[in-house]
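A protein chain is absent from this complex, but the other protein chains hold their places.
Chain naming follows the written order as A and B, and within any one chain the residues start at number 1.
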Amino acid sequence: MALERSDVEKIAHLARLGLDEADIPRTTETLNSILGLVDRMQAVDTDGIEPLAHPLEATQRLRADVVGESNRRDAYQAIAPAVAEGLYLVPKVIE
Amino acid sequence: MHSLTLAEIGRALAAKQFSAEELTRHLLDRIARLDPQLNAFISVTEELALGQAQAADARRAAGENGALLGAPIGHKDLFCTQGVLTSCGSKILGNFAAPYDATVVTKLASAGSVTLGKLNMDEFAMGSANESSHYGPVKNPWDASRVPGGSSGGSAAAVAARLLPAATGTDTGGSIRQPAAFTNLTGIKPTYGRVSRWGMIAYASSLDQGGPLARTAEDCALMLGAMAGFDAKDSTSVDQPLDDYLAALGQPLAGLRIGLPVEYFSAGLDARIADAVLACVEELKKLGATVKDISLPNMQHAIPAYYVIAPAEASSNLSRFDGVRFGYRCENPADLTDLYKRSRAEGFGAEVKRRIMVGTYALSAGYYDAYYLKAQKIRRLIKNDFVKAFEEVDLILGPTTPSAAWKLGENSNDPVAEYLQDIYTITANLAGIPGLSMPAGFVDGLPVGVQLLAPYFQEGRLLNVAHQYQQVSDWHKATPAGF
């Protein structure tokens, strides 16, 4: 299933990656060659095989419900691109 | 001083042959002089290093004697270091002074090590050549026209060039072992969950593992002993006692059963590398090991499965780089979508964008089963191969890479060609088992690595076998000309 230009545009939008018009053909071609490699998987018989999400198949440890953080807003916001009155600023959000 | 191993440095500092500060100044000077040829460092942390060195000297003077007290090291630039640029090799974190320390950084610092700098790497650890770094490619000290391997290429080059005795790295598909092989170092990727991932900027969370690169197995044991251990801040960290890796180095190899996977020695492997690997096997036999052929039949499926799982996880892990709370933000965004799209398009390099797109596609509606789920099933097949193999053998041995270091730019236009180079290392990440690469000779003046794989939590066994081999071989002592 080779990707077409419109697929690439859709994926780029989902991933919020701006695409340069001029790069789209090459990007499409490269992605298709990677997917060609990946598609070799389809020949493997995996009937009855359980997917493996984690190598050790351990289980989740739970944390006690204890507050252990204090306010470090100034330090965290010192590295932020745009803040005012303690808020992170972004272009107007329209709902 | 710069040619000493970490272990030798520890002994010299204990014997007061020189101070940590003297050693630090010496290495800082070497870095200033030699690194421009290599581009191994993204940041040199002179002030931090001198402070830590002086503190280490003071601790020694007060009677402390830790093996790493005053030991100079560097961190791959994806380990968060508080107040110090942590770029991940990316423009998008080009202004990111991390607001906290990674657990690995904290642990090594409390052992008394001295951080000389942050090391270059493939952007977000995506690459096998260290050519995808926003901060320029790293050159291989053995041949400046060649790549040092990746993604921990800066770590490898700096240690190989004797700018540092040891460095941290991370390994998601071979990113410690392959650069170790390309630069004549020893590097170990521990069992998944053995080293905390807290503060280690994620590429593929279920595959990433931190580990050391050094010149000897003994130094790796020293480093890993300080880096590894349970961390409550990482849900995937394993709560299991840590082996004494130094103590593990004294075991004789008599009776050790080594398996050679037939799939590792098939077409695609440079015959001269095969010879070097087999010569190493002969030496291990002399030390008492027995050898048999084994099969890892699903190995060939590892690359396709990896290039689904890793990009899928990466596509999600890298969504937080959105220009809102930290990192690069584009100029004058027109609206919210523009802020996201341009910050990310301008901040990420080509390879990162490619993998984000592959991963986004693999997880998207209608493709999840065919890609992600399928890859995870193959992942189990690969794990099962190892479980079965380790019923018969104690250790698996083969080449780390199919070829020696390639020329800069050779694969940079063909990502698939570069992906295929990961064939021998990737399976250990998918299965989560520990793997080590050690020097085993040269082809055309370029280092060759042998890879050892062991069952879960048998890092001690890997380090011991490499150490025993390094007692009867000199490959690891070879130094690149000019360094």
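One rule holds in what follows: contacts are C-beta pairs under 8 Å (C-beta built on N, C-alpha and C of every residue); 3 or more make two chains touch, one makes a residue touch a chain.
The rule is simple: contacts and distances are computed from a predicted model.
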Missing subunit (named according to UniProt) among the choices "Sugar ABC transporter", "Electron transfer flavoprotein subunit alpha/FixB family protein", "Xylose transport system permease protein XylH" or "Aspartyl/glutamyl-tRNA(Asn/Gln) amidotransferase subunit B": "Aspartyl/glutamyl-tRNA(Asn/Gln) amidotransferase subunit B"
Neighbouring displayed chains - absent chain, whole complex: A, B
Options B:Thr236, B:Asn298 or B:Thr425, residue touching the unrepresented chain: B:Thr236
From B:Gln37, B:Asn95, B:Gln251 or B:Ser319, residue that would touch the chain that is not displayed: B:Ser319
Which of B:Thr360, B:Gln451 or B:Gln468 contacts the chain that the document leaves out: B:Thr360
Where the missing chain touches chain A, by residue: 10, 13-14, 16, 53-54, 58-69, 71-73, 76-77, 82, 84-95
Interface with the unshown chain - residue positions in chain B: 78-80, 86, 88, 93, 96, 98-100, 102, 197-202, 204-206, 232-236, 312-313, 315-316, 318-322, 324-326, 336, 340, 360, 363-365, 368, 372
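What we mean here is this: only the chains that are shown with their structure count from here on.
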Approximate Å spacing (C-alpha centroids) for the pair chain A, chain B: 23
Chain A-touching residues of chain B, taken from the complex the two chains share: 95-97, 99, 191-193, 206, 232, 235-236, 238-239, 298, 301, 303-305, 307-308, 315, 319, 322-329, 333-342, 344-346, 348, 353-354, 356-358, 360-362, 364, 370-371, 373-381, 383, 415-416, 419-420, 430-433, 456
Chain B-facing residues of chain A, complex: 3, 7-8, 11-12, 14-20, 27, 30-31, 33-42, 44, 46, 49-56, 58, 60-61, 63, 72, 75-76, 78-82, 88, 90-93
